[in-house]
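This report refers to the structure that appears directly beneath it.
Only one protein chain is missing; all other protein chains are in place.
In order of appearance the chains are A and B, and numbering begins at 1 in each one.
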Amino acid sequence: MNAREKEEYLREYEILKKKGKSFFPYAIMKDSVMMLVVAGVLIAMSIIMGAEQGPKADPTTTTYVPRPEWYFFYLFELLRVIKPPALVPVATIGIPTICMVLLLLLPFYDRGPERIPWKRPIATITGIMVIIAMALLTYKGAVAGPPTEIDLPTAPQYEKGKQIVAQSGCLACHAIGENGAHGGLGPDLTEIGSKIPREAIKQSVTIGPGIMPSFKGLGNEDLNAVADYLASLD
Amino acid sequence: MKLLPSRKKKAEADGSENGEVEAVAKPTRGERAAQAKQLATHHGTQSGIDVAGWVDSRTNATGIFTAMMSRHVPKGTNWFYTLGSATMFIFAMQAITGVFLSMYYTPSATQAYASITHLTNEVFMGEFVRGLHKWGASLMIILIFLHMARTFFFGAYKYPRELNWVIGVVLLILTTVMGLTGYLLPFDQRSFWATIVANNITASGPVVGPYLADFLRAGPDFSATTLSRFYALHMMVVPGLIGALIGAHLFFVVKLGTTAPPWVRAGRPKGSRPTEAVAAGVAVEDLDEVAVNGAVTVADAEPPAEAEVDAAEAEEVEAKPAEETEAETAAPEPAEEAAEEASSEEDGEVNS
Partner (left out) sequence: MNKNSKPGEEPRVKLPEADPRGYFEGESMTRRHVFTVASQAIGGVAAAAVVLPVVGFAVAPLFERGEERWEAVGPVEDFTDETYKQVVITETPGIGEAGKTTAYVRTGAEKYNEEPNDIIAVSTRCAHLGCPVRFVQAAQNFICPCHGGVYDFEGKRIGGPPVRPLDRFQTRVRGGQVELGPRYSVTNQLKAVRVRDPGEFTGGIWEFLYPPRPSTFPPPSN
């Protein structure tokens, strides 16, 4: 905004203000109604949902699955989807800091005089994209199960193999159905059975080709169960 | 005390009067304030129990209050503009419930959980009050985001309200800090591990991160004083900062006014030439703008702009030759009024 645009804005604003109503009681009426609504919602929430106490803090646990409060789900999901260790500081410190600085300095780089949302498409679209991204991350964070569960239904004879796959950390790199690392280090295993024969699957799990570690430690019986289960996925 | 309601009514009446710009023969605001003060002093000497008048004659509180309350919100102000006050309301609720929760809470790693159990299950309405605080936190985050979205999409962070946006973002950050520090206090599994993760996120910042994490935890690991440190942050430091910044936020809202929805156009107020009326108002309200508005600056810096303005003004004059004389006689009145209004507002702020 240059000096003339600033002056024009102030001039326009002064007229709008003259044409408007006084804060008390007209604007404050709306404020009060809104406050009443908020108070009502708050009271309803605390009556209906109460305040349940979780189990006591236990630093010695090895079975608890920590999850944050819902308003940090987007950050939680961000940390979950950024897999390469080299990028961890970027996810923990880098992205949040950059976002906050960009937000803080918004009025200093967006200095155009236009205020109508549909006449400044870049700002509006960026804003909507940010909201969508945060909503999506929050949703994905909310539904993320622990990486030791597979929701995909399977026939009872493969149930044992499925349990071993789930408990062995395969989902840290691979995806099976809705679970696991989509776009992670390893290929998606959801339809692996239709792509590779059973013997090749067992071979891969046993020796661990490329960056994949060997799962020889499972023992022959469990390896067979795993191979049977994975071969059944198609 | 009995004076207050009638004064409120008076303020209300003033407000509606100000709405009609063409109202001519009425006392200016300064005169009215003087009258009110006289009246108050008079009553005070007669009855001897007029506390409001006594206080007012020393603080001018009513003047400030009236100026705040009878200030105009621009045309088109709608429900979206209630989100800010709703956020402030929920902060007040959090402060109140928080103070009362602290009456039962023990910030110690060994007793915190038990004190929450006691508070929730045995204290009268304990679960309800804790519920208010717990869900109030969620509502506050939602409302602050909605308020920010409104500000963003309406372009309300632009000139002259840049500073208020910055304060608002700092308030958003402080609110999430409140969420994070408040999280640990119930000392259940979720709070403990969330705090561990949050602390390690802090620690992963190169160079200063490890020391910052040590500072938050009061040591290299979760220790006896970690909980009391978070408690102090949650109870004193951050709420104090939030309260102060809300004060600054509101100061700017009153000083600069709330925005109108950007699609609302001004048009012309009846019976006055807006340029003069506004120029007077602007000159007093914003001293920086005087230099900018000054013909010298404009002429020197931007000759084409000046030409444009001149052309526009010439057009205006040409378009209404008949109104010319009328405008000239009528114009000084509103201009004066605007100046007086602005200066009385200025007075209120200076006194505060």
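What we mean here is this: contacts are C-beta pairs under 8 Å (C-beta built on N, C-alpha and C of every residue); 3 or more make two chains touch, one makes a residue touch a chain.
For clarity, every value in this text was computed on a predicted model and none was experimentally measured.
Considering the whole complex, the hidden chain is in touch with A, B.
Only one residue from A:32, A:53 or A:168 touches the chain missing from this view: A:168.
Of the listed residues A:53, A:148, A:206 or A:224, the one in contact with the hidden chain in the full complex is A:148.
Within the complete assembly, B:218 is the residue of B:55, B:218, B:241 or B:256 that touches the hidden chain. Counting over the whole complex, subunit B has residues 109-110, 187, 192-193, 196-197, 199-201, 203-204, 206-207, 209-211, 213-215, 217-225 touching the chain that is not drawn. Within the entire complex, the positions of subunit A that touch the omitted partner chain are 56-66, 79-80, 82-85, 87-89, 91-92, 146-148, 164, 167-169, 171-173, 180-181, 185-186, 213, 215, 217-218, 222.
Heads up, the rule we're going with is that only the chains that are shown with their structure count from here on.
With each centre defined as the average position of its C-alpha atoms, the distance from subunit A to subunit B rounds to 33 Å. Those residues of subunit A lying in contact with subunit B across their complex are 1, 3-4, 6-7, 9-28, 30-31, 33-35, 37-39, 41-43, 45-47, 49-51, 53-59, 61, 64, 66-72, 88-89, 92-93, 100, 103-104, 106-108, 110-117, 120, 123-124, 127, 131.
Note for the complex: subunit B touches subunit A at residues 8, 11-12, 14-16, 18-19, 21, 68-79, 81-83, 85-86, 89-90, 93, 113, 116-117, 120, 127-128, 130-136, 138-139, 141, 143, 149, 152-162, 165-166, 169-170, 172-173, 176, 179-180, 183, 186-194, 196-197, 201, 204-206, 209, 222, 257-260, 262-269, 274-275, 277-279, 281-282, 286, 289, 292-293, 297-298, 301-302, 305, 309, 338.
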